[in-house]
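Below is one structure. I have some questions about it.
Yeah, one chain of the complex is gone here, protein chain that is, but the others are all in their spots.
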């Protein structure tokens, strides 16, 4: 007999859709000891919250997140709201004894992230920061190959996250659709929104970063604020580049921008090791590029692995070789791994503490960009 | 108030999964006038059928398809079983006044397909053959560009469907997993299983074929039959190549095989027109290649369109630009289009008649391969 | 002390440039026992022939090829003129005891090719048909991998040669620049001009073809003849598709057209074997795609081999790894191999007899297209 996992969702935006979809689907594809049940969705606008509940099958909706956190029936709080309200909700949920899955970046800054981390650790309950890209099969495979030592000593780690959606100065800031451009809601720009993903994967795959040196730029200095209707200074970083040193001696180079015309969500990473290299990008997320120096010289070359075989991570749960899955499946895998961790008792990441480490790097990056100096971690 | 659409699923194999998943998801992403309800799933093994029902949320399971067809509550019969039992079920379902969605190829041969087509047309109810690839956004976009005249006069249509899963002579024939290698169950080999997809898209995008000339081969002559346990002659075509002439004056070249080492499900097509060309393949299904001769000479080149923008077919229902969807979404789109056609009264294809036309081409191909002669349609 | 190899060039068009360039360069990059000396160039227009001689360093020019063939000092006759005058020159040169390198296709048809072949074989002197693509390093590497058995049993051989330069009906036929569209000068259209290359590589890499089945089309029925100034029927094939069976049991699929918008010179081949597959195309001629099933399942994928390492065929003679060479180098390699064969006494292909075999396939293809029947070889 399966146990139920009762879920309270805070938020009804883009991320709430990806998470709700994951819960709706995970049981069709993974054999779990728990049945996820969508109990309550919470959002600012009552009608929209109720429409979301109808669409996704939540038993009810509300506009007050305290009510969800206080609900005895709910086991797991999902936090899918702007960054500036993560901490308050997460800490309350932890104190109420709830498991938590929180969207990234965990907080506005590392100090806040640490508070949240300490709260969930004090509660002693499962907690997860939604760094979903870890669970794209090709990305998971990359991690596996690195952990197996297939690359040998690592020399270089390189990652980009390139977009182009804010090039026009007519794009506003603030509000439901564009809170990511509003420093008050988002904390930072591309650093927290996009580089956080790059950093999470880097720490996971390549270990700790010990020092960073960064540059940021805000290309459009003023944007209309949707909430005030006025032109206001833009407080976020439109672009951020940094290089760094990892504890393992390798060098990192990271860049993110929303001004790279032609790239929609081009998250890439490449790792160069003594024995082998690998590379991936989100636009062709089902492929992993792999170069193995051990291959015979005549036929050595970059392999493009179509990560759709049954023996590839997660793929035995889906279709047949050659048939790709997409972006949303990373959230299904996250949901599956989270639920399986409840059964196994084995922690899965990214935990809040992992996310706090990422936030420390983000803070160091922004501090370095501001001071023009190297910052040690 | 939404109407319900009660569904009876015949089959619990691979295709039953893709279709069930489509029904479970379509309402989350498309605003429809009907709520799909999974009523009954039917399959040979009672325990497996019930497990399937549990997993996908069917209200009940059965081992007798007649019972499903006779069920007054059921509006729509889904046929996801081996090809040799399509006709019997479809004709009974039509006579019982059910809407039908049937997996492809529609039948074992064109004569049978015609009987089925006449049955559903006599019933006057919506019917669809599941040529799901029409509804990959990049494929739909290709159709749209052709229909807009962007390619001008068409000279060439080229399509392949390459796999490699039957190279080993240890792969058996017959049974649940390998009925596609058994001529009795499948009717033909790659022609009906794979080229049928190529032909459906070709007829849809480029119009009627008037003559074909084909070659087939069976590389492995004997395989163990799972059901009898004996080595038996292989009756299917392992590989099939044909060229043809379309009514519009263009030339076609088609090939399919399960002996193309390195290709899992490499369905490709390319269309060359006077003004422009386009190309697509299933391994990178979210991209469409497009060459427009009208581009200035200095910067003319094949464009790789990442078909993930809101204005691309179907994509406004999913995530944001740059984030790919996968194979299974073609079935969700098919379900959405089918349900919307119930509201609009506008027929959507591939209808049974469309599928009959495809089957006529398949028959002509096999006949030509057998006779070594051109066959007119 | 090096010997000299005195060369008489018949023709001053595109191919005469590629061959002259080869002779000018080969000694800089290959250590040869012979010094090639450009003695005479011959062409219809005296002024143009002399300009060509000046540019490329020929000692003199003439308008009478008989004079070149009769010249006692000349060792090697290069035939780089339209196809319809290959035979006459080649037979005369053979009778005069000259070595010969002749552009492809060898002749207007197989009967003529056989006469030429018999003439050079009677003379017992080195002879070569200029199927230059054999000597693109990636193509040579493909041959080497096949010969080593890396692919195992071959199932499929596929080749295309796609161009788009004759789509406009304003392109004329006949004359210096467009004799390839004039059946009298060219013999055939894409079959002799382009498919001959595909067939030569196929026979070389995959062995004999025993039967073919073909379709041809002439899309533009009339073109102005440059020489007569009148619109005249087009006698060549604009497009040709054929499939075939090889002696080794594998299936072939070939296509060529000059109506594939967006492709300039897209010569491609792909070979699928039991153990491995490989693929190549002329637009990225320095790469070979290779899929090896023996690679571990997790990291199996198509490798893109950048064929620029010192151990790759011919590449030790050029630059350093990563630095590509181009189209013209295939002719330099041909010149080098030819000269080295003079030293070693080992025949190098494609010989006239090899080219005769290719011409037999071309004839069979055209005959099949005409009759609509399979043609055995």
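Going in written order, the chains are labelled A, B and C, and every chain counts its residues from 1.
Throughout what follows, a contact is a pair of C-beta atoms (placed from the backbone, for glycine too) under 8 Å apart; a residue touches a chain by one contact, two chains touch by 3 or more.
Being a predicted model, the structure only gives us computed values, none of them experimental.
Considering the full assembly, C:329 is the residue among C:39, C:300 or C:329 that touches the omitted chain. Of the options C:163, C:216, C:253 or C:334, the residue whose C-beta touches the omitted chain is C:163. The hidden chain makes contact, of the residues B:131, B:204, B:259 or B:290, with B:290. By the touch rule set out above, subunit B reaches the unshown chain at residues 141, 144-145, 150, 288, 290, 292, 295, 297-306, 309, 311-312.
Residues touching the missing chain, restricted to subunit C, are 14, 18, 20-21, 24-25, 27-28, 55-56, 163, 165, 263-266, 282-287, 306, 308-309, 318-329 (touch as defined at the top). On the side of subunit A, touch with the chain left out of the figure occurs at residues 151, 155-156, 158, 162, 164, 167, 213, 215, 217, 219, 239, 241-243, 245, 249, 251, 253, 255, 257, 259-263, 272-277, 291, 293, 302, 372-374.
One rule holds in what follows: only the chains that are shown with their structure count from here on.
Same-residue interface: subunit B and subunit C share over half of the residue numbers found at their contact. The geometric centre of subunit A is 55 Å away from that of subunit C, both derived from CA atoms.
For subunit C, residues that reach two or more other chains under the stated contact definition are 302.
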